[in-house]
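This is the structure I have questions about; it appears just below.
One chain of protein is taken out of this complex; the other chains stay put.
Per-chain residue numbering starts at 1, and chain names A, B and C are given in the order in which the chains are listed.
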Amino acid sequence: MTANAVATPLLQLSGLVKRFGALLATDNLTLSVQQGDIHAVIGPNGAGKTTLITQLLGNLRPDSGSIIFDGCDITALPAPVRSRQGIARSFQLTALFPTLTALQNVMLSVQAHQGHSYRFWRPANEDKSLIAPAEEILKRVGLGGHMHIAANSLSHGQQRRLDIAMAIATSPKLLLLDEPLAGMGAGEAAQMVAFIESIRGQYTIFLVEHDMDAVFSLANKISVLDCGRCLVTGLPDDIKRHPEVRRAYLGDSHVN
Amino acid sequence: MSAVFSDPIMSSTLMSRIAGFRPTQRRIAICTFVGFALVPVFAAILGEPFYVRMCTRIMILALAALSLDLILGYGGMVSFGHSAFVGLGAYAVGVLSFHAAGGDYPLSGWLGVFATQSALVAWPIAILASSIAALLIGLVALRTSGLYFLMITLAFAQMLYFFFVSIDLYGGLDGMQMSGPSTLPYLNLGDRNTFFYVVFVILVAAYLFTKRLVASRFGMLIRGAKENEHRLQCIGFNTFPYRLVCFVIAGALAGLAGALLANNEQFVSPADMTWGKSGEFMAMVILGGTCSLVGPIIGAIIYVLLEYWLGNLTTHWQMLFGPALIIAVMFGKRGFIGLISKENT
Amino acid sequence: MTESKLTYKRPPRWAACFAAAALLTPAVVVAEEVRIGFISTFTGAQAMLGAELLDGFKLGLAKSDGKLGGQPTTIVTGDDQAKPDIGRQLAEKMISKDKVQIITGVNFTNVLLGMSKPVLDSGTLLVSLNPGPPSLAGKGCNPHFFSVSYQNDGVAEAMGEYFNRKGIKDVYLLAPNYPAGKDLMTGFKRFYKGEIKKEVYTQFEQLDYAAEIASIRAEKPKAVFYFYPGSLGINFLRQYTDAGLKSEIPLYGPSFSLDQTIFAASGDTPLGAYATTFWTESLQNTQNQEFVAAFEKAYGRLPSAYAAQAYDGARLLDAAIKETNGKVDNADLLAQAIKKANFASVRGSFKFNNNNFPIHDYYITRVEKDSKGRTVMKPLEKVLSNHSDAYAKDCLMQAQAAAPK
Partner (left out) sequence: MNANLLVEQTLNGFQLGVMLFLMASGLTLVLGIMNFVNLTHGSFYMFGAFFTAALFKLTGSLAVAIPGALLGVAALAAAFEATLFRKLYTRDHLDQVLCTVGLIYFCNEFVRFAWGPSPLRAEVPLFLRGSVQLFFDITYPTLRLAIIMVGLVVAAFLYWLIERTKLGMLIRAGAADRVMVRALGANINFLYTFVFAIGAALAGLAGILSGPIYAVQAGMGDNVLILTLVVIVIGGVGSVKGALIGAVLVGLLDTFGRALLPTSISDLGIYVLMAGILAINPRGLFQIHGAKK
């Protein structure tokens, strides 16, 4: 196995199965993600990548198998509890608070991890302990100038960055990115890749992405998913040359 | 880690551009409250004390509409049974005053202490009663959403309605005459103007409290739950208890409104709890404008004046009132507030 | 008037002034004019009751060519929509804005109870043309409150007496689940000596009585005594006849379950039923025949008891105001004049008890077609004469010879 096998993985999936009627979305998937890695997951459309991410955050409950995160079994835990334990997720179809401003969106994420919210009197908009971290994160994703604009009047690229900012604002240990580059122009995509590079090491990143250049430039571990099964996990160079991957991607005829 | 992006950072002072409260809405609220405060003065000049009692009723209904806007406008919980909490608050005060009047049903033993006319005891009990009801109803209702939430709140309100209809001791469907207004030290609530200003102070206090509440961390979470409850759960909030607490707060305020209504009308009857009355509160919130707290107050003014004027115009006034409501809902995009303040919070 | 101009500088300002200005509509008031506040139900399912009361009252006024006691009279009408809070608001408006001296009309007990406290506290006279609740007849009686119609339990007590006289062994009782319904049944049980098979109360707005009729069929009582006013009565009669029970188990009811408002939409389903009443359009006394003819000429339909009560109300006020030779501002004086009640009532004999509730005769009638084919309540025999209600003893007011306050 790879060099740092000895360190216990941050995330350990074993025998994960999820069936939607006849469709086997996750087929006995076993996978582990090391602390500090950028672990990319690639695979053709319908390979079950998003279903996997949804199960990781707890919105979907797997039929069988277990998810061990940071040493404890979170398979049965609901989404809010997992989030408080340090898992955060960005969404392929951005999920924001449309009429609230960008700042307020991120402040909610910060608020979620600052104890309970049964505070009825102090206005949140003047609460330094919320505003400061939120502003800092918005500046890091390049939305410093759009803090007081309602989320639904931001451009698509800006909304995606706000989506990721909200995920980061929960100061997670594991960050699940669901196709962050989807629908982005070349310039914006480059900015996003640079941004992910900038947060390498701060969080363990579980990256689902189609853009091969971004994947191979960012990831230091790649898993290939097809029909819900994990074909292979390994370093980017091994994956490039792996016959199974080529067949899954390029179809049978190209395997030499 | 300096920001990699070199976006021009427009520095804007935080305080002046806070998303919270738009000035024009603040000015509307101030005008409305000043207008209310002057009503007894106008009434005295004109020698028409009737307007004082009518305005007291408007302010009480405004308090109930305000509490409905808290869950309906801000929390996105479309409740069709809000009048049940108002009715429950009214009955709590009515029942206590019934037993306080002694007669042949004095409360014996430790319950005796509750048989009182004093507002300091009766009104908190009214608030407590409707809060408990809101808690129990919320526990079941908040597990559903959309049409089912609408229907289940309607169902619980109908249950409370039939419950009070079936108690003959308190007058059943005919309702119950109050034996006298609640008593406060130094203040004679029987006097029209005194009671007017007591209700006025309560309405202003409730408005300021809900204004702070909506802008607080709790309020931001409730508004977030309306916009995208799924995302809230993904960033770590267990939204159910917070929405339940919001539902209970709205129930408590409605219970207080009920206690005031009982004192204003000196009469309590199940007619205050019908689904028609719940519809009236929803109409007030819509006419005034949701998500603005001052909107429902103006909505209450519009609704009562419309009902009073059209009522005098023709016996077929509902043929005018129905279409007026439809037009207000269809074309006024956010009711009165949307009309004149041209921005939303 | 306030002299401050309504400035339109900034639109939001007019929101508040809109609220205040909207209320400043002063009413012009002429002294010594008789002003009657007529509050009744003109919309909703029971709208016809309001119409009957107003028609009867206006006919009574027309008899003294639109004047009461020779004084010009104006009627301020208000629609209480059968809601206590609306009724109360109208009463307060009429007292303080329209300066009425007398408030009358009112169909429903809960609306009457809702407004009685503010009206009586303000010293205005309250003359009920229809509900006669026990609470205002007993301890709660008031010198300024008069019930021209009846005390709720009266007709039921008369029916109880009639059942004893006819020796009807057992009866099935049926009424809506609201205080007037319960009052009536207690009134019936106060006089009736026989056995009560079952006493059933149905939900107030309920219109389908199939379940109740089926259990009547199973119980096989000798008679059914039921109380369903207005449209409730129409439905019950129709369903009871359809179930084929009318021939087996005769129907008995108070006048409110079997009167003209019911006959109009019931065809021949009420025929053969018995009703106790204090008034029927077939009563043979001159003023009644004159009233029935005038009503039919004016409105093209036979009057119901509601119209007769309203007509009596108007004639009573006319006689009382004549007694105080036109003065209406002193409420106590006017109240005493009303209590004398020396007017020709369409019921024949009419006196006020010490609690200002009527003392009059009760008859048993059968619903039949009259010579002209109209459904009427044909009086058979007098059951109770000069009957006073059971609550008068609890009222502390003296009888007729009350010392002037």
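Following the convention adopted for this analysis, contacts are C-beta pairs under 8 Å (C-beta built on N, C-alpha and C of every residue); 3 or more make two chains touch, one makes a residue touch a chain.
These numbers come from a predicted model, not from an experiment.
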Shown chains that the omitted chain touches within the full complex: B, C
Of B:L187, B:L305 or B:L325, the residue in touch with the unshown chain: B:L325
Touch criterion as defined above, residue of C:I196, C:A264 or C:A294 at the omitted chain: C:A264
Absent-chain contact - pick from B:M151, B:L184 or B:L244: B:M151
Absent-chain interface as seen on chain C, which is shown: 42-45, 47-48, 50-51, 177, 200-203, 205-208, 210-212, 214-215, 217-218, 231, 234-235, 238-239, 242-244, 261, 264-267
Hidden partner interface residues of chain B, rising order: 72, 78, 80, 140, 143-148, 150-152, 154-156, 158-159, 162-163, 165-166, 275, 279, 282-283, 286, 290, 316-319, 321-326, 329-330
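Here, only the chains that are shown with their structure count from here on.
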Contact graph of the chains (line, ring, star, complete, other): line
Inter-chain centre distance, chain A versus chain C - centres from mean C-alpha coordinates, in Å: 75
Geometric centre distance via CA averages, chain C-chain B, whole Å: 36
Residue numbers on chain B that touch chain C, as the complex places them: 24, 27-28, 31-36, 38-39, 42-43, 45-46, 48-51, 53-55, 57, 162, 165-166, 168, 171-175, 177-178, 265-267, 269, 271-272, 298, 301, 305, 308, 311, 315-318, 336, 340-341
Chain A to chain B touching residues, read off their complex: 57, 59, 78-81, 83-84, 88-89, 91, 95-101, 103-104, 107-109, 111-113, 117-127, 130-131, 139-145, 147-148, 166-167, 169-170, 191, 194-195, 198
Chain B - residues contacting chain A, complex: 1, 3-5, 7-10, 12, 14-15, 17-20, 212-213, 215-221, 223-224, 227-228, 230-239, 242, 245, 344
